[in-house]
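Right, I'll just put the structure down here and ask away after.
What you see is the complex with one protein chain gone and the rest in place.
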Amino acid sequence: MHRQLRTSAIALCTGLGFATAAVAEGEVVVYHWFEYIPQELVDKFEAETGITMVIDTYDSNEAMLASLRAGGMGTYDVAVPGDYMVQIMRDNDMLDTIEEGELSNHGNILPEWLDVDYDPGRRHSIPYQWGSTSFSVNRDVYDGAINTTDIIFNPPEELSGRINMLASQGEVMALAAIHLGIPMCSPDRDDMQALNDLLMGSREHWLSFNSDTAREILVSGDAAAGMIYDGFSARGRIEEGANIEYAFPTQGYIAWMDNMVLLNDAPNRENAIILMDFLLEPENVGMLTNFTQYSAGIAGVDDYLDPELAAQPERNPPEDAGPAVFIDVCDQQTQEIHDRMWTALRR
Amino acid sequence: MAGGAASGGSATSDAYAPARGWLLMPAWLVLGIVVVAPVFLMLIYSFLTKEFRGGVIWEFSLEAYDQFFFDRGLFGDEPPTIQWAYIQIFWRSIWQATLATVLALLIGFPTAYFIATRPVQQRTVWVFLITIPYWVNLLIRTVSMRFILRDQGPLNDFLQWIGVIAEPLTIINTNIGVQLGLFYSYLPFMVLPLYAAIERYNFALSEAAADLYAPRRKILTRVVLPAVKPGVIAGCILVFVPSLGSFLAPDLLGGARNFMIGSLIDEQFRGSAGNWPFGAAAAMILLTLVLMVLMVLARQQARLEKGAG
Partner (left out) sequence: MRTGAARFDFPGFKVMTFLCLFILYAPLVIVMIYSFNDSRSITTWGGFSLRWYVDVFTGPDSAKFKSAAFNSFSIALIAATVATAIATSAALAMVRGGRFKLRTATFGVINLPILVPEIVTAVAILIFFNTIGFTRGYMTILVAHIAFCIPFAYLPISARMQGIEGVYEQAAMDLYADRKQAFRRVLLPMMMPGIFSGFLLAFIISLDDFIITNFVKGAGVETLPTAIFGSVKQGIRPNIMAISTMLLAFSTVIVTLSWLVSRIDRTK
């Protein structure tokens, strides 16, 4: 007994030594999506720069915003919001400006991702990864056509009650609007009523709301269909051998780009800039993309990508696929009504 | 447990009365600043105006309570009717917690009774066996529960193997999954106070009843049960209250589809809803409910103790 106590005391002291050593080297605190950066890349960054990367994770853009608003500002250096969330954070004055010339690899950003409307000229952010969101279906359970959003909102009998939805208000609302063929932030009362009726009516078909288990629940067979991101689905299919197919609905599906943003009051601003520069190096982004299996927004990455990646069905929409659309930022009044629908949906 | 500590005990003396203030100071300071003051602050927050996308504006508003109790339609401009959505969430939580408590009582009472009727030396071993699982992290226990109850998990495998069912039962992501999770999480909380009460029970009373030819079943319901009622109440409180505000079981076993109070409040602060005053109001309503239940039970317990003494 005594020896156990002594051992744990020694372990505690050693741990303390580690912790202080890490602080001395400097760190960068990243607020990140779950499972969105490979450990090898973190190790590479730490080896090259001597900066410790501290990572905290979230599972939706909205949860990240809420946490930052609840006293999180000033504790993180960078975060990785999706396109529409960058705009919201910019409107709320949460982002620091990257001065011209601060990022030596700024020129690597692909031109089509440079002047994005949520951050013209990339003054606050850099591209992280981009991809799409729709849904995947377990082909062992259902082998009919899946190129329609009816799979989620008006499912065949085999899938009803076995569908997982993302716990992400923005994406669920957007897919519903796509299904109805209405503008995402339509302030029109009839449109909103229709949106609400659709969500409430489809609710009985849905098993759960989870983002971070979206892949696991499909792989394990606990759900037979579910909203999911393209690369996440690809990883479930390839790494875990699940017979799941990613759908490209004819009505359309969601496109997104996640971006690393520099937060206001960043405690380690200099290190944050070093990290952003690191994530603009083609080699590093290649490693990242091979892991996430999404797509990169910077030039020169292709040389570092796994050759199989380009041929993946998850990133090659068939001809009959609908348009890929980005999520809109709604005005306050519309957003508050959407918030009400979302809460009612999950009561 | 709660009753015994409240009544003070016989060895109370006043040897430390002069230093009382100083001795209590640290507890008052820490709990006053970190628990009591925050609860009052939360009360104030529930009457503030919400800021769009999280946070509050320091202006008085009844909107949070209005939103909780009244439905003004999707667009907020219809005449108010009673809002059932949140009452439904509260009702569901109460119902889930009640079922979990009843289930725990059904299993816990016989167990506590069995242990209390063992020879003295054996009892500590039995109690020890009951307590160990309680020391294991609640999160880990909930996770292992999820693992067992899965469609392809050990429970379904077993039931299919012995031929009770043909198709796997879906338990995860249902209300039953949540109930089982709550029941399992807090079962030791039921057994321990029950055991303490039954152990203190004087079996001479049962002997007397038996001498008067009362059947054993009747002795249990008419003599033992009334005598150990304080233990039953304490056990029920200890299972019911944490179940009511629980967050892990609904999230991991309920699929976060059917909100319980805990998830509803969590969503206001850490999820996408971002409505702090409403979250504070929901927490205040939960707190009021719990305090009311505790007060009723405490009064009943006091009456029982008075009656017994």
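Which chain is which? They are A and B, in the order written, and residues in each are numbered from 1.
The rule is short, and it goes like this: contacts are C-beta pairs under 8 Å (C-beta built on N, C-alpha and C of every residue); 3 or more make two chains touch, one makes a residue touch a chain.
The structure displayed is predicted, hence computed values, not measured ones.
Checked against the full complex, the candidates B:Ala64, B:Ile89 or B:Val241 give a single residue touching the omitted chain, namely B:Val241. The chain not shown here is touched by just one of A:Asn105, A:Asn147, A:Ser186 or A:Ser220, and that residue is A:Ser220.
Contacts to the hidden chain, counted on chain A, fall at residues 1, 4, 8, 12, 15-16, 18-19, 29-31, 34-35, 39, 54-57, 59, 70-72, 74-76, 210, 212-213, 215-216, 219-220. As for the chain not pictured, it touches chain B at residues 1, 4-6, 8-17, 19-20, 23-24, 26-28, 30-32, 34-39, 41-42, 45, 107-108, 110-111, 113-120, 124, 126, 128-133, 135-141, 143-148, 152, 154, 184, 187-188, 191, 202-204, 206-207, 210, 216, 219-220, 224, 241-242, 244-248, 252, 261-262, 265-266, 269-270, 276, 279-280, 283, 286-287, 290-291, 294.
We take it that only the chains that are shown with their structure count from here on.
Centre-to-centre separation between chain A and chain B, using Cα means, comes to 36 Å. Put simply, chain A touches chain B in their complex at residues 60, 62-63, 65-67, 69-70, 88, 92, 164, 167-170, 189, 192-193, 196, 206-210, 220-222, 332, 335-337, 339-344, 346-347.
Partner chain A is touched in their complex by these residues of chain B: 52-55, 74-76, 85-86, 88-89, 150-152, 172-173, 255-259, 264, 267, 269-275.
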